[in-house]
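For this depiction, one protein chain was excluded, whereas all remaining protein chains were kept in their positions.
Naming follows writing order (A and B), and every chain is counted from residue 1.
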Amino acid sequence: MSNATLEKGINSFVKMIDAPIASFFSSCVSCGMCADACLFYQETGDVKYTPIAKLEPLRRAWEQEYTLFGRLKKLLGLSKKITNEELKQHTELVYNSCTMCARCSMVCPVGNDIAYMIRKMREGMAAGGFAPAGLIGASNRAVEIGSPMGLTLHALSAQIKHAEKATGITINLDKSDVEYMVLLSSMELINFPEYLEAIAKIFKQAGKTWTISSTAFEATNSGIQIGSSDIARILVKRIVDSAEKLKVKTVISPECGHAFTAIRYEGPNLIGRKYNFEVKHILEVLDSFNEAGLLPTEGLEKEKLTFHDPCSLARKGGVIDEPRRLLKKVSDNFTEMTDHGARNWCCGGGGGASAIEEGEPLRLKAFKTKQKQIEETEATTLVTACANCRIVLEEGVEHYNMDMPIVGLTELLAEHLVDKPKQKLKKEAKQ
Amino acid sequence: MKTITNDKQFKATIDELSSLQNRKLATLFLQNVMGLTDKKKYQQLLTLASNKNATEQEYANLQTAIQTMVVETNARCGTDTDWAAQAEHFVAKSALSCVKDANRSNQNSAYDSAMYARMACNFASIADGKSDEQAETQAQYQILIQFLGDK
Partner (left out) sequence: MDDYMSLLLLSKGLLFEIALVIFIFGVLLRLFEIFSLGRKKDLSEPKANPTIIGIKTIFTRSIPSYEMMTKRGFLIVNGIIFHVGLFIVVFLLAPHITVIDRLIDLSWSPLSSQIINFATVVTIFSMIVILVHRFTHPVMKALTTSGDYVAWIVTFLPIISGYMAYNHLLLPYNLILALHILSVDLLLIVLPFSKLSHSFTFFMARYYSGTISGRKGVQL
């Protein structure tokens, strides 16, 4: 990296620092408890994975720019400079070995939100050219093609056609004035196309109108993973423009956890205004259908189930009770892992980590905690609600020779859906 | 002779089959999409399927190997998708339906195998513009009719 790009990275660090970050750095007492909450430290015992230590360049940028003593030291040439070499080393620490799962933020005794700072630090890393190749590729594809995985409209149309054939339900692209605009993640369409079929069936049963936008079907946001607000803004703007053009009331985020936080919580701040529509996670929508009696299911799962909370959905998204209410509709044999809900352990692939090929061995190692917690439940089927978690879990389960199918919650519900006309259901409800 | 012209009939007919019949039929559906992958990878499975005395243990052993193929061909989040490879992934998933334990939740293995085979065709069509899911569906109806005739 040249000095010019390094400068860009450091400037971006400085720009990112706000009052919360200054209060966090001012409060750290080097207790290192964040390490014990981190899956990467937990399974490797390597101190370099201590979450707060990953932020050292950002901390120095703060100290040198925004504290009296730091400035004095800088003036006298006594401060340690941020170098190319140092930031290069931090690529592994800030991306490969951090999923921004925020477990560390949860345990810090002084209350430092470390994941919040990692998110900001990535802005500087990306600006300085220190982001991993895998994420750069994904971001470029997201901007140019509309999907980080290169899923074109042509491919989407093929998937829609497939789902229409499988369900006998017509799926409308770009239909305006409907209630919901459904967003998808490339991961779902590519690895679990059943998700789209499940949505079609459930919405038909619930009698709700919906559409998919041909210009903004992708919900995942590589800009947020790599740490580029500029890219993130472009991707959010696409969705907002489409939703407003189609005049929908609600935009539905797919199961994918980070896609949800991106559009739900970061989105308005990226475009600088509130939306004219609501954003809901698919499980929130299904839960509301359920509450309104629009999600009739029959039969119970034979297997013993447990649920993996995607971090972005639970700890970072607040969707915790919904999946449990929905699961209990189709199972009377559901058991929780030791750490669940807001305290869950990350699968190891969030925050863009799974797109970094060279990070795979570390990821698999870090999966061990999850493995132990899954095995302790003695469940025979693992349910989750994020296509990325699902793939990472599949890899982990395979790596550790566990015999355990992994299913998506939305699809699971669709399998139990009662296919009955509405009037008949109403009649039954009255009886 | 029974006629099957839509998926509703297709599924209802499969629902009536035993789990062992399901497995046999699942393998027939898989065989029909072998063109989308390297057939050699599934030679062991095809041999096992043709062996009337095959044990559940043998299937269980094979399940592990095929599960590995499924996982290895997964498309990772954020990677540039290779559609032909993704077609192979779904062939592997179809194969996995063929080796699942016949004594455990296996009632729909033929239907699952058929659906994954269709998805494989769909992905192949994205890749080459030639493969045809519709034709595969029709072929599956014929396979089922033939299977019922042979039973």
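By our rule, a contact is a pair of C-beta atoms (placed from the backbone, for glycine too) under 8 Å apart; a residue touches a chain by one contact, two chains touch by 3 or more.
Just so you know, these numbers come straight off a predicted model, no measurement behind them.
Every shown chain touched by the omitted chain in the complete complex is listed here: A.
Taking the complete complex into account, A:Ile52 is the one of A:Ile10, A:Ile52 or A:Met100 that touches the chain left out. Of the listed residues A:Ser2, A:Ser27, A:Thr152 or A:Thr209, the one in contact with the hidden chain in the full complex is A:Ser27.
Listed residues A:Lys81, A:Lys247, A:Arg273 or A:Lys328: the one in touch with the omitted chain is A:Arg273. Per the touch definition above, the residue from A:Thr67, A:Asn140 or A:Ser157 contacting the chain not shown is A:Thr67. Taking the complete complex into account, residues 17-24, 26-33, 35-37, 41, 45, 47-48, 50, 52-53, 66-69, 102, 105-113, 116, 261, 264-269, 272-274, 278-279, 314-318, 320, 339, 342-343 of chain A touch the chain not shown.
The definition used in the following text is that only the chains that are shown with their structure count from here on.
On chain B, the positions that touch chain A within their shared complex are 7, 64, 67-68, 70-71, 74-81, 83, 86, 89, 105, 115, 118-119, 122, 125-126, 133-134, 137. Against chain B, in their complex, chain A makes its touches with residues 134-135, 137-138, 141, 148-151, 154-155, 158-159, 161-162, 165-166, 168, 186-187, 190-191, 193, 220, 222, 225, 302-303, 349, 352, 354-355, 357, 387-388, 391, 394-395, 398, 401.
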